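Here is the structure we will look at.
A single protein chain has been omitted; all remaining protein chains appear in their positions.
Letters are used for the chains, namely A and B, taken in the order the chains are written, and counting of residues starts over at 1 for each.
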Amino acid sequence: MSAAVINSNNRLTTAWRRIPGAWRQPLTVVGLVLAASWLVVALLAPWISPQDPLAQGPALYQAPSAAHLLGTDELGRDVFSRVLWGARISIPLAMLLVSLAFTIGGTLGGLAGYLGGWVDEVVMRGADFVFAVPTILLAMAVVAALGPGLFHAVLAVVLVSWPGIARVVRGLVRTTMESEYVAVGRLLGSPTHRALTVDVLPNVAGPVIVLAALEIGNAILLLSALSFLGLGARPPDAEWGSMVSTGAQHFEAWWIGVFPGVAIVSIVLAFNFLGDSLRDAFDPKAIIKARGA
Amino acid sequence: MTALLSVRDLRVWLDTARGPLSIVDGVSFDIASGQVFGLAGESGSGKTITALALLGLLPAGARTDGSALLDGTDLLTMRGAQRRRTRGREVAMVFQDPMSSLHPMLTIERQLTEHLRYQLGMGGKEARARAIDLLTEVRIPDPEAALRGYPHQFSGGMRQRIQIAIGLACEPRLLIADEPTTALDVTVQAGILRLLHRLCQEKDLAVMLITHDLGVLSALADTVTVMYAGRIVEGGPTAQVMGRSRHPYTRGLVDSLPHPEAADRALVPIAGDPAGPESRPSGCAFHPRCRYAEASCSTTVPPLVRTDDGREMACPIDPLVATLAR
Partner (left out) sequence: MSLLELRDVHVVYQRRDGTPVPAVAGASLDVNAGEIVGLVGETGCGKSSLARAAVGLVPLTSGTVSFEGSPVHVLGRRARPSRERRLQMVFQNPYESINPRRTVGAQVADAFAISGTLPRSSWRSRVEELLHRVGLPASMARRFPHQLSGGQRQRIAIARALAADPAMIVLDEPLSALDASVQAQVANLLVELARDLQVGMLLISHDLAIVRHVAHRTAVMYLGVVVETAPTAQLWRAPMHPYTRALIDAIPHADGAGHLPVALTGEIPDPARPPSGCRFHPRCPHVMDRCLNEVPELVAKDGGRRVACWLHEEPVAAGRTAGVPQVSR
């Protein structure tokens, strides 16, 4: 925004200035706008997409034109509609995935951090095992074992994602339980389980939310990757990953693969920006402080 | 006597999202060769930033104004190679926590000789011999064995001596010591104070001693300059500033300290909390906490006035009146 716009005193800029500084950073705005846009698209796709994403037509491999904004694919389907509908697949699945991963990872990590001992050992060794194998390979192996399909792909990504979350939660729980303010609470007569709700939860919530935002981006990427490899979405689903895969086989009709690819990039970026700005927003010491000068 | 270091109207500020944040607000002083210049203040006073500005070690985003002439060359406008040559060679710094300012993974020998080789171009054997000399000077027992050691193997007091040795390696004209004994036990502190005293006397070394501890200043400093919220409020010979303080802040500081001779009296604290850069009051920064504050104190910044007896003071309240009211 130019200085002239900021300095004018109309209602829009006054409202803008009321938003706390941490949220007014350019990247935050970009991330929020992009993510919100895609959410809107996912919700309204049936109404705003010009064509049925599964409808095959006579015009194959058409370059982008007035009739088909992003061209048509190898079966004459409108790429633009398919890209819009793709959001309806990727976003809800990613959110489902992240919820599952966080529930499993969060619970296991929390128990590990709180109980310690053998519970901690078992959970962490399990996590180590998953970490030891390259993510995509493990996901592929799981899908291969269960059979291709989006739901199995989701399970596979949950399996490779929970350890990262478990580790973070475990660390946070342990650090908090060992902190002095928990000791103070114990001295005041609080049983350890009260410390969990009162002290640990507020400290864990912030980083977990940040991680969730970042993981949604990750999840979408992994799901698309699995679909790209033919292990996730099955035809004729309008899933971005599989669309990119098709596009890779038809290089001269570049619009088939590029636009879904751009969609993936933009949404992953959006959630990453969002995650980063959430991290900054949760940090109570956002402004440079010259303490101890 | 011409001053070794002449600082004029030093300002340091940070550019933040909310506008410029003033940390040091127009500070001027002189340090002569062989003088121990005490800079006193609490957190938020800007004393450490002043020192960092002289060495070019300010955090990113900090801007400076004013001049700091070391023998005629301005430390603030130095760049690149010239600054690297000055740092360590002409001006050295010793920090508060030797554990974080000594490299934990390099041997003492490496940390000592590195400076000698880089700044003075010494060869390996010569540097090692000099390193042993330095350790002996700071009274490290068994210097040969100490060279092979790592920082974590030494006690806090020993580490501080090593830091001083590294600081003195290239025979600087000015040593800046920022809270050099704050993290140490009192018996260990006594040893470091004696060491610094001896080194000053033997080497005609100028020392800028930055600390909040008036006892340390009393033992070592020739002059004491008191900073509050980025400005100098009082300065002069140590005995005068501490024994007959004029500025209400200095007086408050001295009164709030436990006096060994006055153990039966209750401590007289200064009300409120030290002002930091973000919360600097208007006018005289000390006025919200000052017993003698008048209406004008909140609107005008009192100028630093120099008096004949080598003292300076930034408070319009007549000291005699204030003393009577005490």
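Side notes on the structure shown:
The rule we apply is simple: contacts are C-beta pairs under 8 Å (C-beta built on N, C-alpha and C of every residue); 3 or more make two chains touch, one makes a residue touch a chain.
Since the model is a prediction, treat every value here as computed from it, not as a measurement.
Taking the complete complex into account, B:Leu214 is the one of B:Leu214, B:Cys297 or B:Ala314 that touches the chain left out. The residue touching the chain not shown here, chosen from B:Gly46, B:Gly235, B:Pro274 or B:Pro302, is B:Pro274. Summary of contacts with the chain left out: across A:Val198, A:Ala248 or A:Val265, the touching residue is A:Val198. For the chain left out of this panel, the touching residue among B:Ala32, B:Met99, B:Ala190 or B:Ala293 is B:Ala190.
Screening B:Thr16, B:Ser33, B:Thr136 or B:Gln240 for touch with the missing chain picks out B:Gln240.
Counting the whole complex, the residues of chain B in touch with the unshown chain are 42-43, 155-158, 185-191, 193-194, 197, 212-220, 224, 238-243, 252-254, 256-260, 263-271, 273-274.
Against the chain not displayed here, chain A makes contact via residues 179-181, 183-192, 194, 198-199, 202-203, 206, 284-285.
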